[in-house]
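A selection of the complex's chains, in situ.
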Amino acid sequence: MLLGIPKELASGENRVAIIPSDAKKLVRAGAAVQIEAGLGLGSGFSDQEYVDAGATVVADRNAVLSSADVVLRISKPSIEEIKQLKAGCIHVSYLDPFNEHELIKAFRDQQVTAISMEMIPRSTRSQKMDALSSQASLAGYVMVLLATTKLPRILPMMMTPAGTLKPATVFIIGAGVAGLQAIATAKRLGAKVVAFDTRDVVAEQVRSLGGKFLEIDLGETGQTKDGYAVELTEEQRQLQLEGQKKQIAESDIVITTAQVFGRKPPVLVTKDMVAGMKPGSVIVDMAAETGGNVEGSVAGETVEVDGVTIIGNGNWANYVSRDASQMYSSNLFNLVDEGWDKEKQAMVIDFENDILQGCVITHSGEIVNDTIKNLIK
Amino acid sequence: MGTELLVNLSYVAAAVLFIFGLKMLGSPATARKGNLVSAVGMFIAVVVTLLDQSIIDYKWIAVGIAVGGIIGAVVARSVAMTSMPEMVALFNGFGGIASLLVGWAALYGMDASTFQMITIVLSILIGGITFTGSLIAYGKLSERMPGRPLVFAGQRFFNIALIIAIIACSVLFAMNPDVSLYLYLVIGLSCLLGVMLVIPIGGADMPVVISLLNSYSGLAACAAGFAINNIILIVAGSLVGASGIILTQIMCKAMNRSLSNVLFSGFSAVAGGGGAAKIEGEAKAMSADDAYYVLEAASSVVIVPGYGMAVAQAQHVVKELQEILEKNGAEVVYAIHPVAGRMPGHMNVLLAEADVSYDLLLEMDAVNPRMETFDVAIVIGANDVVNPAAREMEGSPIYGMPVINVDMARNVFVMKRSMASGFAGIDNPLFFKENTRMLFGDAKEMLSNIIKAFS
Amino acid sequence: MEIVFLAFILMLSIFLGFELINKVPATLHTPLMSGSNAISGITLVGALTSAGAEHTQLATILGTAAVAFATINVIGGYMVTDRMLAMFKKKEDA
């Protein structure tokens, strides 16, 4: 079975889907691995390292795509690339299936088995394949550090001969995987950390990292069986905005990570809240690229609004591309391993397996994932 | 009367020395001196006794002391360090037989009152049990006898019958002191009882047994003291008797066993039948104090933290316990499950905060293969990540997920507040395992209590 | 009246025995056991009287045997304990 790994095309993307050490593990499991030349350069892996791991290096991208039985990558492909794939092949990547309907249709029509990394279920057992988590966790770390270098203050308290510097306050909205890591990182640096999330199980988790949880009574809120937040009603959102206002004004750094799975992120920091912050303060909008939690954030950019720096750079994990690659690659390896049939030395889609059942979107010319099927039809 | 008073006041002094000696023996810094102090007490007691006017002939005394002294000294010097425990057992047995003989001999010196008869019988009885029990313990420890529990069908009934017989003979003898048969029966049967009591106990439990028998030999001396009306025997004997019981208790706790479990587990093995059927028993709770005894005696410990450690913010106390255990001579490592906590690297953040060295953090795969070698696995607020259902129960939602196999360690301490399940919401058979103890309570408080127990 | 005295003495000794031993580190379990075992060799004192009192021949024989056994217990016990404890000492110094 031939696994093909093409280069990532998105500009500035330094991550790589499979790193040499995982390529080696795949080869050892009996797979043939073919990579596009120059695959790992962005993260500092040379072609030679892949060759040493037992992979073959091919210069022709089209050859990689059209010959592979399994394609492993990070970003979603273009529709043209899908057309080059072998019928019956397995394609694993982020797909954004809630929005990219044309892409899904193209996979269906091409008879390709498309696996969406976003749709890996969130069970305890599937965590090792969960790239959303692994990348979000790094994002949490990166966002804090980016904010810190923009803030004209230091985070920790210091009592020095030249006076006492008060600790900076960091407010984190949305304490999922990324938010929690952000809390931990800011806390490590000595900041006072306050966080808010609509799911109330999170309060304890925030405290478990030494953060303070901002209590806002929103009435009934919920979470799905996968641990994702349920969208708030408009009324609840207003309550939340009201409750956060003071905290935002008092904070030096605000980091928003609030997402609702499959929907546009809610706006949680409004223009006047931004204006109410101290000059020099910093906001990081994790979701700027998909709409954002912050009014005034610009996707992919760092802008200054009313003396406040708003960071909307996006692709956060890419800042620590080497570690991000290692984790993503490990997620992919575990996924392939989960479907690996030792006898046949091939990856097999077993719909009895709850993990594969969740993340396979198209198979044999059908859209097999119920949620997506309903969306597209 | 003058000498007698002197003798007796010297006995008071000897008793004081014994008390100091025992006290000092309990602490590492003073133990050796304590032994010396108690030896001086013994020396005084023996020397002044020789002044006693009722002693007419020193010949036999000299013979006895010479023989005993030489044997004792030679054996004590030559025995290998590794065979100390069995040597102690042997010495203890000799103490027992001596009490038996003293009690017996007391029959001939005087007209014993009923009270004295009772004490004489007691000293013979306890002395006999101590004697043969110790010999068996010696045999098991020195591997002159098979170490495994020796059991046979009907053993329990046999022992009950034996005890009844002993009581009967004792009563008969106390009422008819002249009938030597009863005396011999009492002697014989109590020796037999000593054997019977110890053979069903496994070799590994022998130290506890010896400690108990040591306590008995104290009681035997005490009984002999009553028999011959000698206060120093009463005082020293009961001191040893009582402190021996406490020591036995401490040793049991250090093995995470109860005394009755030690003494009678052999029987129940027979009673329960041959097969080692898997029993889903009750979860066994444990106090911090008892946990201390086990940890104090442990030489390798693995700590498995989970989300509960984070909730309790117990990381600093964990580090503190680690240091105390290390100072106590134990090896301590942490086993970190990849999904422990509620975010990737959750445990790392906390343990780094507490300045736990990175070198001590082991991945699951590094620690599982050597899990059997750990004396204690301390699970601190973890649940799903140590759930053996992932290994054992095919239907379980986490079946197939690798977990940290703490249940394979010798002892497992689980610190959590209740029997509640973890994130995955599934029951945990670990809590019901034979070698698991539940330390219910907030992890931080529980750990602080254990730390406190380390004096 | 004597019995009352004896009862008091017994009671007090037992309590004292209980109180004396508190937390003992595991390394001291064996030495402590052995050391208190040596104390229980106090039977020797009783044995001396039996052996030297010349009541009957049997008593003398029994007494002499008792002296011998008890002496082993005493001498051996103290010496063994001391050897064990000397070892700890060295370990600590090192």
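Letters A, B and C name the chains as they come in the text, with residue numbers starting at 1 for each one.
Here, a contact is a pair of C-beta atoms (placed from the backbone, for glycine too) under 8 Å apart; a residue touches a chain by one contact, two chains touch by 3 or more.
As the structure is a computational prediction, the values presented were derived from the model and not from experiment.
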Assuming the shown chains are one of each kind, how would you write the subunit formula for the complete complex in this file? A x2, B x2, C x2
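FYI, only the chains that are shown with their structure count from here on.
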What's the distance between the Cα centroids of subunit A and subunit C, rounded to whole Å? 73
Rounded to the nearest Å, the gap separating the Cα centres of subunit A and subunit B is 57
Subunit B and subunit C have mean C-alpha positions lying a whole-number Å distance apart equal to 19
Looking at the complex, which residues from subunit B come into contact with subunit A? 307, 310-311, 313, 338-339, 341-346, 349-350, 352-353, 384, 397-398, 400-401, 423-424
Residue ranges of subunit A in contact with subunit B within the complex: 123-125, 127-128, 133-134, 137, 177, 180-181, 184, 188, 204-205, 207-210
Given the complex, residues on subunit B that touch subunit C span 18-19, 21-23, 25-28, 31-32, 34-36, 38-39, 41-42, 45-46, 49-50, 52, 54-58, 60-61, 63-65, 67-69, 71-73, 75-77, 79, 81, 84-85, 87-88, 91-92, 94-95, 97-99, 101-102, 104-109, 115, 207, 210-211, 214, 217-218, 220-222, 224-228, 230-247, 250-251, 254, 292, 296-297, 328, 453, 455
